[in-house]
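My structure is below; once you've seen it, I'll send some questions.
The complex appears here without one of its protein chains, the remainder shown in place.
To keep things simple, chains are lettered A and B as they appear, and every chain counts its residues starting from 1.
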Amino acid sequence: MESTTQKNKFIVPIGPQHPALKEPGHFEFTVDGEIVTSASVRLGYVHRGIEKGAESRSWTQNLYLVERVCGICSNIHGTALALGVEKLAGVTAPPRAQAIRVLVAELERIHSHMLWLGVAAHEGGFDTLFMYSWRDRETVMDLLESLTGNRVNYSANVIGGVKYDVTPELADSIRRGIDFLEERSRFYLKVVTSDETFLGRTRNVGTMTKEQALELGAVGPTARASGVTMDLRVDAPYGGYVDFPVSAVVEQDGDLAARFVVRIKELFESIRVIREILDHLPEGELTARVPRRIPPNEAIIRLEAPRGELFYFLKSNGTDQPERLKIRTPSLCNWASVMQLAVGHKLADMPMMLVGIDPCFSCNDRLFTIKKPGVGRTNSEEVWTWEDLRLYGIDYYRRRAI
Amino acid sequence: MADIQIPTRSPWQRVLDKVRLWSLVNSPWVIHYNSGSCNGCDIEILATLTPRYDLERFGVKLQGSPRHADVLICTGPVTRQSRDRLLRIYEQMPEPKLVMAVGSCGLSGGAFRGCYNIVGSIDEVLPVSAYVPGCPPRPEAIINGVVQLLGSLKGN
Partner (left out) sequence: MDNSTLLQSAQSLLSPMTERFETPEPEQLNAYLPVEHLLEAVKAVLSAGEFYLATITGLDVPPADGQEGQIELLYHFCCGKVVVTLRTRVNYADPAAPSVCGLIPMATLYEREVMELFGVKLTGTPVTDKLLLPDDWPDGVYPLRKSFKGFENGKPVISEGA
């Protein structure tokens, strides 16, 4: 990611205030006419110092800290820490707890993908789809709330197991909820694969071949849309995924449309696994005893978050506080891939491409500048907001009757 | 280059002409800024626009430019990097302007209190008129916060 300081380039910084993305970040695009010639990203706006903060909190307090790395994928961070500490202590959570963890993780995946669908549609100017998908997403939020008590930041994990149990009544309401969601997901799949306006913005845009995906280090649905079969739930099953396996959803086209299709098909897979868990929930305890002081040890935990591979490295030192907690989130890898990919594409495609990797700024933390080479020796720097870029994209395609 | 639409005579502008500076309760335009939060509050704020909660029926419009905003809804413990941008956005807003801090992070630093890269609560940087606690607060709580803020102005 180079911040280029070439002469005769226009720079359009897009400030850290994004009504659509809800997260601050700073990108720099150098454009030549309509085509992007280089791109870079500046992160740091959401950098809070969590890894350092974790060293002065106990392991249990860290569960609450780490859940707030990202509000959208908060449960997977909590699960990673809980699994990590259990590994450090040499304890395994009971089977019922592991199954409930998978249940909550898959419900979270559904909520995250639907959230993304709405935001991505909004980026493309397709506000109707945004409203529909967020309305339907409320079903999943209700289910999570009846299970855990909160819509976001559920705190379902404790070190050693889970806090909340699934009663038969709750299981029935979850089944009803996901039946409804399955029907709606079929509708969304139809929309993204057949709506001409939508396809005009997504087909053959931001295409990443399989080789590029491997070289650029893309992970998660972004990589799976390019034919890379990389899904940690399949390659390295952890926790309850050993008993309730999932299959990876892979598409070959590698363009933006494929990324939409992968995520919607993953909804079906999540719904299937949830049904299976509800039908075969193992009996037993909800937690296992874990000592307060964790003996000195190291552990590596890799999980499949909705956005890709989440990597945790934990080191304990015999006290009840961590020695080191290292978090590497999936969006960081995907940022690198999209910034490379942006070169050669039209500026109008930038909002859709950036949102196509399902960026989670707070998982990383990151802004826009657009540089335009001037005529003769004039440099032009334009300050654009994200809204400007988004409206520019919508307008560009509207003029071409898409 | 921004084509942000500005209606020429919106209801609140007519009211504003007639009454005191603080009467913007009829249709406040709101801008949202994330000063370093985990996004939990932000997605709940965005959820208030969706059909189930529908903030717009109260006349509140969420839009993108600070120059047309009355209320700044701010989330997050202010990170050192965001601090200047937050101030700049506040300065770009025309008077009268209000700030609403949403979420525990905005009130006290929340879960991140003590972390090295955050300033702390939003009221260390800007004058805050309304606080909505929660981690994150439900959309109903956010709407309640907005309505109460406007109601308190009506009372003046």
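By our rule, a contact is a pair of C-beta atoms (placed from the backbone, for glycine too) under 8 Å apart; a residue touches a chain by one contact, two chains touch by 3 or more.
Here the structure is a predicted model, which means the values were calculated and not measured.
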Query raised in the report: Where does the absent chain touch, in terms of which shown chains it meets?
Result: A, B
Query raised in the report: Thinking of the whole complex, not just what is shown, which of A:64, A:268 or A:313 touches the missing chain?
Result: A:313
Query raised in the report: So which of B:11, B:51 or B:114 would be touching the chain we can't see?
Result: B:114
Query raised in the report: For subunit A, which residues touch the unseen chain?
Result: 1-3, 42-44, 47, 49, 51-52, 214-217, 235-236, 298, 300, 302, 309, 311, 313, 315, 324, 326, 328, 332-333, 335-337, 365
Report task. Determine and list the subunit B residues touching the chain excluded from the picture. Result -> 79-81, 114, 116-117
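Everything below uses one rule, namely that only the chains that are shown with their structure count from here on.
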Report task. Please compute the C-alpha centroid of subunit A, do the same for subunit B, then give the distance between them in whole Å. Result -> 26
Requested in this report: Quick one: which bits of subunit A touch subunit B in the complex? Just the residue numbers, please.
Outcome: 12, 15-17, 19, 22-24, 44-50, 52-53, 56, 64-65, 68-72, 74, 115, 118, 131, 134-135, 138, 151-153, 360-362, 365, 382, 384-388, 391-392, 395
Query raised in the report: Which subunit B residues qualify as touching subunit A in the complex?
Result: 1-4, 31-47, 50-52, 62-66, 76-77, 79, 81-82, 85, 89, 110-112, 114-118, 135-136, 138
